[in-house]
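A single protein chain has been omitted; all remaining protein chains appear in their positions.
On to subunit A.
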Amino acid sequence: MSDVQEATNQLLDVNLCENQMSVQVTESGPRSESEHLQVTIGATVPTGFEQTAADEVREKLGSSCKISKDRGKIYFDISVDSLAQVHCLRSVDNLFVVVQEFKDYQFKETKEEVLKDFEELAGKLPWSDPLKIWKINTCFKKKKTKRRKINPNSSKEKTDKGQGDTTVEKDVKKEFTNSVSDSQILDCYENPAIKEEVSTLIGDDLTSCKDEAEENSKEEADSEVLKFRVTCNRAGEKHCFSSNEAARDFGGAVQDYFKWKADMTNFDVEVLLNIHDNEIVVGIALTEESLHRRNITHFGPTTLRSTLAYGMLRLCAPQPTDIIVDPMCGTGAIPIEGSTEWSNCYHIAGDNNPLAVNRAANNISSLLTKIQVKEGKLSLGLPIDTIQWDICNLPLRTGSIDIIVTDMPFGKRMGSKKRNWNLYPACLREMSRVCRPGTGRAVLLTQDKKCFAKALSGMGHLWRKVHTVWVNIGGLHAAVYLLKRTPQSFVHPSEQDGERCPWYKDR
């Protein structure tokens, strides 16, 4: 079957060469109806990085994005063929397919009337296409060893689909499952695991995939009812109902309509009801677990989300052969994200704490193991190195580094505000020394904005602030600063006339 072969090849291409993604809406040959669908996909991204995510979508999928007023969400249209590529996006946390969007929903006056409207709404929405997408999507995802889900291939087909289409779809999906299980996009492990445990998890996983594929026919005869739940997010001041009430009533109507079983923990389908003032979006989730925990197996006390790390790296536009350093790497989230996505640059991760350095090294070796399992060939090294050093005295040559990206200690969970008063200026100075004058840049994340502003104010001759992104990190209002290194070369204080920053002298 040439159709299936083509589709399989496309999938494999996508998995193996991420950097060469191009959107191919191939018109060649007859395809089953479902693959010509255009769908609207919504994605949650770290707040503040909506524009960066929109840029990534435009670059990798060729679609333009709509950034919603509801902070942290973007929407874009793609054809079903590109669904696998959507999972390769590095700046999004969670994905969902939009069932319907109401730009200006008119809420009735009383709570009862509003809730009744929601119940009636459930039956009127165009569910069939999004559910098709959801089914295709479930084939891509990793089959978790923890939760035994009912294979979606066995679920009851919608009443309006003809038998012919059903068979073709199922065949296509079986092919997908078999080929994808070898080169699947493995989700990140849930527990910080030592190397041996990690390999076992992967081993179990692959066996379970093969088992499930074999048991396909058997399971089809088994229970066909899907389990679902409704999650409602509500933001806005003029609503007379709560998110729980909306979820409950909407969920009740969905259950009546589809005859699915409601299950809050062990669900197959997650229906999203997002309400922001007068804007309502109904969607079906495509990711079970947020994609932000990829790459990291050994977590530290303040590990940065990989999606945020990606956003920060993208902000400084790394060029090929740039040398990128994270002098306070912690668990190494930023250099590891960088070495997978920008493998034509060289990354160095450093920290003064031996625990952190060890965790970073462990994360790198877990990643190498993961890549080896995924691609089934001898793992190639990554362009990354780990060093234990003191940021106030970096053992690097002057002007040798192109980019510095780091998550500075906020002074809350790590370090203290008092220490920051000495640390920040010393950091900035040392970073300006190693950074290449003229072309060098730095992207720094911090919540201690006051201290940072003061530290920066004394260094206008070395650093120029170009851009600020306001982000929300676990409830804290933090900022990501993009700095450019001025062309002025670094002069040692011994060659100057005893000029010192006033707050550095005394504690």
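Just so we're on the same page, a residue touches a chain if its C-beta (ideal position, glycine included) is under 8 Å from a C-beta of that chain, and two chains touch if they have at least 3 such contacts; residues count from 1.
In this text, contacts and distances are computed from a predicted model.
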item	value
Chain not present in the shown complex, as UniProt names it (candidates "Golgin A7 family member B", "Multifunctional methyltransferase subunit TRM112-like protein", "Glutathione S-transferase" or "t-SNARE coiled-coil homology domain-containing protein")	"Multifunctional methyltransferase subunit TRM112-like protein"
Touch with the omitted chain, as defined above, among A:265, A:321 or A:457	A:321
Among A:64, A:242, A:344 or A:416, residue touching the chain not depicted	A:344
Which of A:115, A:296 or A:396 contacts the chain that the document leaves out	A:396
Sites on subunit A contacted by the missing partner chain, in the whole complex	320-321, 323, 343-344, 346, 348, 352, 354, 357-358, 361, 378, 380-383, 385-390, 392-398, 400-401, 433, 492-495
